[in-house]
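Before any comments, here is the structure.
With one protein chain removed, the remaining protein chains of the complex are shown where they sit.
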Amino acid sequence: MSVELKKLIPRWAVFFVVAVALVWSLLIPRKSDFPGTSVVKGVYDRIDALPAGSPVLISSDFDPGSEAEMEPMLRAVLAHCWRKKLRVVVMTLCSPNSMPLARRIVTEAAATHGAVEGTDYALMNFKAGASAAILALGQSWAQVYPVDLNGTKISEIPAMKGITKLTDFPYALCIASVNTADSWVLAGNARYGLNVGIGCTAVSATDYYPYLNSKQITGLIGGLAGAAQYESLVKEPGDASAKMPTQSVIHVTIVLLIVIGNILHFVAKWRKS
Amino acid sequence: MIHLKRTVPLAIAFLSGIILMLQYFIPHPASETVLQYSQDWLTTIAYVAMLLGVGSLLQSHSLKIRRQVPGWGYSAVALITFGLTVLAGFHGKEDGPGGPLNWIYENLLNQMSATMFSILGFFIASAAFRAFRARSLESTLLLLAAVIIMLGQVPVGAHLPVIPEAAAWILAVQTTAAKRAIMFGVALGSIATALRVIFGIERAYLGGE
Amino acid sequence: MTILGAWIAVGLTLFMFSFLYKDNPFYKFGESLYVGIALGYSLVRLWYQTWIDKVWEVLKSDASGKWWVLLPVAIGLLLLTRFVPKVSWLSRWAFAFLIGYGSGMAIPAILTTSIVKQAEATAKPLVSMPDKSEAAKKSVDGAKAAWDKAKAAEPTETDAVRATRIRYEEARSRTEYTFVTAYRDLTTLAIFIGVFSVLFYFFFSIEHKGPVRIFSRIGILFLMIYFGASYGNTAMGRFSLLYGRVLTLKKFGGGDYYYSTGILVVVMIGVLTALHFKNRGKEERA
Partner (left out) sequence: MIRCLAALLLASGTLAAQVPEGFDVADTPGDAGGSVVASWKQLPNEDASVTYVVSVSRSKDGPWEEASRFPATGGFKSDAPKYFWFWSSNREEHFVEIPAFEPGEGEKGPIEIWVRLEVVTPSATAATAPLSATPRPNWWNWPKTNVFVFICLFGVATFYLIRRARRDPNLFIRRIPGLDAMEEAIGRATEMGKPILYLNGLDGMSSISTIASTCILGQVARRVASYDTQISVPCYDPVVMSVCQEVMREAFYSSGRPDSYRPESAFFVTNDQFGYVAAVDGIMMREKPAACFYFGFYYAESLLLAETGGTTGAIQIAGTDSVTQLPFFIASCDYTLIGEELYAASAYLSREPIQLGSLVAQDWGKIAVLGVLLLGTLASLARLDFFKHLLATF
């Protein structure tokens, strides 16, 4: 960093600007509507087109570490499904402690939407061996999940009516912060032709663009931005839309910082020559 | 004696390398058990090796305390908290770590690691301010791509005319191409290094005589 | 979260944040605390998870191949010979096993996932041939019907109508060479050129002049755009962490935690300014 620039703008001034932007955006709670991009609509349109009463599979493959980005996504999709009177089946391939997390989010969301366990949604316990589990589900659902999370037999759960194997679900959404999304594409879509959508963290969104490009997945919800877009599509203001104003303010602050940095750089160079 | 110090380790590296490489091609249950057991072996070795780490930590910090190096007080803090944490952990129930250890995890360890992680937010801003300068064509493209993607992800940017389409194109094309090519290079480099280690061409890790 | 727990959490958070100003006693204390606790915590946690579960229980049980468990313990002991300088060369056997294991495991896995799979994915036709099959024809007509129905329902082009139009154009682009097909081919071509030129940039033993130089220049431009995009893309996730921390400080700064954040901030600023002037005084005297 050129020396005179360092004297002009010491490092902690940049931190101070970021801190002020953060606190200021916290104080003004503004809801933002974020127009859905085609990538997020790829998931929204598919679920929206399902007739009432049809089942939707959600694989909630994230653990407490990446809850900040993934929980709003799961809540927005659940709200959309229950508003369309769809039956939701939630399972997980990620890790033992991702099902208790999913159960908490689903029961909280169900309470706000009046969804009843058993009729509007069913929970399945964690199953290890991502692709192997999906391949087995493709053969027969009951072989992998004879009973649901609380031990009731599959045949007795109304939400599971008519589900004998994976392809009985017209649509499956994998919300993952781990690479089980690849297993859903390779084992679910490639092998059984299951319609798959992916929800993932902002960092790994770039990994799944090739699948979009080759039509192996119908759509992609990427990070907090994707969740906020889905929330505005479903017109269900949630956690992601609430955080969006802060993200906007900080991102604009950084872009301004970059611009100012460049201006100072060229001024310094011009003054030297 | 020289064989024990050099030839035997090279033979061990060669054998374990070849066995693990062939395991990928052999579906026989024997090779499955080799893979499954060897992964458990690694965690056991890592645990026993942790005693080496504890030894080094105790040695370096107690050296600072004995020599009264300025700031030795902080080394004392490190050793004391290490001892307290171990005591808190083992005093609990027979089968699992005690309640106090979870308390330490929740209120101390978790908070500090979350804070260090969140400091990244500040550093992303200061690194962007310091490094994104339009000095050359490359750094200008670096700067533009970062700005376009950052704006493309927030509602403010989504309303701007060309930003969302540019962001989508960059993510779909540049990312796929550059990432794939880098992975080709990295894969070839790591396979070359692995082969050099297995066939004993690379023996720096064996150290001196 | 008990009151004491909240105060400690806020205190340590502020200690670590103080590092943004400059190195100071609060940060040094927090850092040493962190080093001690982290090692102690994993030593205890892994004692139960690794030593008890994977070694002790197996030895106590009467599983058939249970004595094999002692082999990794022996390799671990080989590593501990580093404490005894005279026989520390024995630890090389353990290094050799770990390094050989990692190398042997990596070669087929990396070759498959990073090279063969990716090469297969990139080897797509640069120009997509129109698909004259019956199934493609049926999907085009289906999409056209859906678009007409949606268009008839709402005169203005709402989002729903636009979605069906895009799906129709998508289907049509597979059977005839339309603008959408051209765009898709352009993307495939751009990806192909990108992969090609970035690989050229990585050539070590070939002089970078003539065509090699042009391609490697294009390659570095592709790399820089990718790194910029990846930087911007990751920024979003990092701020949600920062956002979470500030919310925690706000929550614990509330009344039922006796305003811990506010009080601790004031105390720390007081101590830091006092130290600042004390040091400056010492500098003038030195």
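The chains carry the letters A, B and C, assigned in the order they are written, with residues numbered from 1 in each.
Throughout what follows, a residue touches a chain if its C-beta (ideal position, glycine included) is under 8 Å from a C-beta of that chain, and two chains touch if they have at least 3 such contacts.
Owing to the predicted nature of the structure, the values given are computational and were not obtained by experimental measurement.
Trainee: Out of C:M105, C:A171 or C:L221, point to the residue that touches the absent chain in the complete complex.
Mentor: C:M105
Trainee: Could you tell which one of C:A6, C:V44 or C:L199 touches the chain left off the display?
Mentor: Considering the complete complex, C:L199 is the one touching the chain left out.
Trainee: Given that one chain is not shown, which residue among C:K137, C:H208 or C:K251 touches it?
Mentor: C:H208
Trainee: For review purposes, identify every residue of subunit B that touches the missing chain, sorted by number.
Mentor: Interface residues of subunit B facing the absent chain: 21, 24-30, 32, 42, 45-46, 49-53, 56-57, 59-60, 63, 71, 109, 112-113, 116-117, 119-120, 123-124, 126-128, 130-132, 142, 179, 182-186, 188-197, 201-202, 204-209.
Trainee: Over the whole complex, note the residues of subunit C touching the chain we left out.
Mentor: Touching the chain left out of view, subunit C contributes residues 16, 19, 22-23, 27-28, 30-31, 34-35, 37-39, 41-42, 79, 82, 91-92, 94-95, 98-99, 101-103, 105-108, 110-112, 115-117, 119-120, 122-127, 192, 195-196, 199, 202-208, 223, 227-228, 230-231, 234, 238.
Here, only the chains that are shown with their structure count from here on.
Trainee: What kind of graph do the touching chains make: line, ring, star, complete, other?
Mentor: complete
Trainee: Which chain is most remote from subunit B in terms of Cα centres?
Mentor: The most remote chain is A.
Trainee: Whole-Å distance, subunit A centre to subunit C centre, using C-alpha means?
Mentor: Each chain's C-alpha centroid was found; their separation is 16 Å.
Trainee: For subunit B and subunit C, what's the span in angstrom between their mean Cα positions?
Mentor: So the centre of subunit B lies 11 Å away from the centre of subunit C.
Trainee: Report the inter-chain centroid distance for subunit A and subunit B in whole angstrom, where each centroid is the mean of the CA atoms.
Mentor: 26
Trainee: Quick check: what residues of subunit A touch more than one other chain, meaning two or more?
Mentor: 15, 38, 202, 205-206, 210, 213, 223, 225, 247, 250-251, 254
Trainee: Specify, in ascending order, the residues of subunit B that touch 2 or more different other chains.
Mentor: 121-122, 124, 128, 143, 146-147, 150, 153, 171-172, 175-176, 179
Trainee: Spell out the residues on subunit A that touch subunit C in their complex, using ranges where they run on.
Mentor: Within the complex, subunit A contacts subunit C at residues 12, 15, 22-23, 26, 36, 38, 41, 45, 68-69, 201-203, 205-206, 210, 213-214, 223-225, 243, 246-247, 250-251, 254.
Trainee: Using the touch definition up top, name the residues of subunit A that touch subunit B in the complex.
Mentor: Interface residues on the subunit A side: 1, 9, 11, 14-15, 17-19, 32-35, 37-39, 202, 205-207, 209-210, 212-213, 223, 225, 228, 244, 247-248, 250-255, 257-258, 260-262, 265.
Trainee: Help me check something: in the complex, which residues belonging to subunit C touch subunit A?
Mentor: Listed in rising order, the residues of subunit C that touch subunit A are 20-21, 121, 159, 163, 166, 187, 229-230, 233-237, 239-244, 246-247, 250.
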